[in-house]
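Complex shown without one protein chain; remaining protein chains in place.
Moving on, here comes chain A:
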Amino acid sequence: MIRFDAVTKRYPDGTVAVDELDLEAPSGRITVLVGPSGCGKTTSLRMINRMIDPTSGTIWLDGRATADVPPATLRRGIGYVIQHAGLFPHRTVLDNVTTVPGLLGHDRRTARTRAMELLERVGLEPRMASRYPAQLSGGQQQRVGVARALAADPPVMLMDEPFSAVDPVVREQLQNEFLRLQQDLHKTIVFVTHDIDEAIKLGDQVAVLAVGGHLAQLAAPAELLSRPASTFVAGFVGRDRGYRALGFTTGEVALQDEPTVRVGADVGDARRVARDEWVLVVDEGGAPQGWWLLSGDPGGRADHTVEAARLNLGGTLATAGGSLRSVLDAALSSPSGRGVVVDDDGRLLGTVTAAAVIDRIEALARDGRSGDTAAAGRP
């Protein structure tokens, strides 16, 4: 566990970057520091591994004041990942990853074996190991940066905007892989970002900082969206927070049976079972393939069979037990207006309409309001 105890950082020029910060980052969890540029995120992060020393206050790491640990020793036990990876250009990928085990005097062979495993875990092929950083893409460099931080298996990781210098597609990949990795590793992570979406996606808890280094709110992502503690937080969390909060709400929505036909079935059969112009098409295993439009015959050419190539693939699939946001999105994106819900193996369970989802959301909100008077009066 990392604990900030009334920590203040005043730079020599008088700038107060962090002001009396009290904050706890629980073990095995991801704590995200988020806030506008210049609010003291990097400063707070670097005080943990003593790259910056606090002006006053104490930072505790598992019950020890960091000020009592020699900086180099402290840092070797804390993984650190930064925006542009900061790899050593003169060392191969493998040598970059084995840096900290080398400093700790670990056995070279073991360190290299472990480094190869780590590279694989972060999604890099073994042949990348002998490359130099300049021969990697930005996303690959970032993966090496993560592997390097993990090489000596430190219990704590500090990450300063590690994914913000790559394009959105790669960023999403890296985020997902990072979450998967953390499920296995359970590191105590402090993660800095200025992107509220990233904070909400990755954080077990999110600390919103305001300029001047004040802690504006510390909460789980869902609570941050549903109950911002101030207008500053509300503004920072953004406009569509109501919709995004649905991403954290689960709830059973009654499913209706949906008539289906197989790929390659007779159009006549489709017409017989159809509820309206749209018929849902599934494969032999019962996995939805797309929607068939009965009147959709632009060339005037009458189809005899339901062909996979002419299916409408517009609708997203929601998994039963998933968030209400994904269920609502399935309904809104479906050409028939009926959202497709599948089980964990991808087999069709039934469909829902947007109206049904909204009813469910409203019912949940009514329950929430009556059962939760503590929150009354908050903006």
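To be clear about the criterion, contacts are C-beta pairs under 8 Å (C-beta built on N, C-alpha and C of every residue); 3 or more make two chains touch, one makes a residue touch a chain; residues count from 1.
Here is the rule we use: contacts and distances are computed from a predicted model.
**Q** One chain isn't displayed here; going by UniProt, is it "Pyridine nucleotide-disulfide oxidoreductase", "Menaquinol:cytochrome c reductase iron-sulfur subunit", "Glycine/betaine ABC transporter permease" or "CoA-binding protein"?
**A** "Glycine/betaine ABC transporter permease"
**Q** Which of these touches the unseen chain: A:His90, A:Arg108, A:Arg272 or A:Arg366?
**A** A:His90
**Q** Can you work out which residue in A:Thr66, A:Thr99 or A:Gln217 touches the chain that's missing from view?
**A** A:Thr99
**Q** Among A:Val7, A:Leu33 or A:Ile82, exactly one should touch the missing chain; which is it?
**A** Selected residue, touching the omitted chain: A:Ile82.
**Q** Name, in rising order, the residues on chain A that touch the hidden chain in the full complex.
**A** The missing chain touches chain A at positions 49, 51, 72-76, 78, 80, 82-91, 99-100, 103, 131-132, 134-135, 148, 158.
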